[in-house]
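Note sheet for the following structure.
All protein chains but one are shown at their positions in the complex.
Right after this comes chain A.
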Amino acid sequence: MASLNAKITDAFHELASERSGSKDPRVRRRDCAKPMAPGTAVGGCAFDGAKVALQPITDVAHLIHGPLACEGNSWDNRGAASSGPTLWRTSFTTDLTEIDIVMGHSEQKLFKAIREIKEGYAPAAIFVYSTCVTAMIGDDIEVVCKRAADEFALPVVPVNAPGFVGSKNLGNKLAGEALLKHVIGTLEPDEPGLCDINILGEFNLSGEFWQVKPLLDKLGIRVRACIPGDARYLQIASAHRSRAAMTVCSTAFVTLARKMQERWDIPFFEGSFYGISGTSEALRRIADLLVRKGADPSLLHRTEILVAEEEAKVWKRLEAYRPRLEGKRVLLNTGGVKSWSVVHALMEIGMEIVGTSVKKSTLEDRERVKQTLKEENLLFESMSPRELFSLLLERKADIMLSGGRTQYIALKAKLPWLDINQERHHAYAGYEGMVQLARQIDLAIHNPMWPQVREPAPWEPALVVAKRAKREA
């Protein structure tokens, strides 16, 4: 456990990041590992975070070492897309029983499980995740993985992030540490190019990175590794030869980006593919970093041309939605990078933001929202469902954008809602994604179903109906 503790401390020791670097270490620790209060806590644990951050690597077998619940209750619940292998969607767990734990068989069972998976599924690598119980009973997954790797001549990567060590966010960071320690830099690429980049913290949910990749292709920029979305093991193993990097979900992988910069001199920036100006800025900064690292300077010019063309096209397409969405009031309940990037995008098409949550956001994320919104009291921290429910009514929101966990707060209040988190069914990244987002918001707000469901029941007395109408007006 000692090495794990050291790793956790290290994960919070974030110095060089442009957005986190200014922070006092105590603030940093607070940001990343807010104490979890019994009876009021929501959200995932460190194990959840680690698995989320690595599972979209598609040709790897992800083996969860612990009792059933950790994997049995959580598998097949995220919509990352793969352009090839489907192995990542197969669920593997050692499903420890009481006998395994009492008799001390668990390490042995893990080793056998690794063998079974190697023989039955021929994975590119196996990632082994520890969980609360296996960490508690002292299973040394690092040693088991090393032995298995030697014996089976296969990369077997320990991911040491048991749930109890902290939040989902911490788990993201520990996943980055595992990649850094065991994967990245273990393989030399065949033909490193001057325009190779890494994208970190892009999950390719609903395949949305595929809306961005063609833009990069047009510019001749090659994504050597998109971590973790639609990634292959070998791409990640050779990611250290890329020339530049962008972190998309910074809270997840900024530490990884910083360490890759230190170790392999890969400059990075924190950006977003949400919104029109966000996408344009990201493209420009990628080009800029590459040119500074020796790519042909004409890349800058070509980028400007592409941006100008694409922006003109997307604005034209958005014109159709503007009259339908202008002045509509949005409440955002999401976190991290989306707290400012989506806000910005929605304001671009004339919508009014009546509130946005800044939970899971870094200090710099907050700064950006403040600058965009120009009004501090629109920012709120994590909220209880009841508070969120009243906020929706108080501020007369026309729609709430959030993740699946809070959807019923809006829906049960008979208000439009749109999923912008991991379970969503539409891709919102890039220029294309902005049109899709506008379309989905339009469909949600203007659905003819709303007036019907709000209609009072035939047996409701007129007095009650009038009272409610007055309250809602």
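The definition used in the following text is that a residue touches a chain if its C-beta (ideal position, glycine included) is under 8 Å from a C-beta of that chain, and two chains touch if they have at least 3 such contacts; residues count from 1.
Convention: contacts and distances are computed from a predicted model.
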| message | I want to check something: the complex is missing a chain, and I'd like its UniProt protein name from "Nitrogenase iron-molybdenum cofactor biosynthesis protein NifN", "RNA polymerase sigma-70 factor (ECF subfamily)", "4Fe-4S ferredoxin-type domain-containing protein" or "Sugar ABC transporter substrate-binding protein". | response | "Nitrogenase iron-molybdenum cofactor biosynthesis protein NifN"
| task | Using the touch definition up top, pick the residue from A:Ile57, A:Ala80, A:Leu96 or A:Leu331 that touches the left-out chain. | result | A:Leu96
| note | Filtering A:Ala81, A:Met136 or A:Leu234 for touch with the omitted chain leaves A:Met136
| message | Looking at the full complex, which residue from A:Gly43, A:Pro85, A:Pro192 or A:Gly220 touches the chain that isn't shown here? | response | A:Gly43
| task | State which residues belonging to chain A touch the missing partner chain. | result | 35-48, 63, 66-77, 89-98, 100-101, 109-110, 112-117, 120, 132-133, 136-137, 162-167, 384-386, 389-390, 404-405, 408-409, 412-414
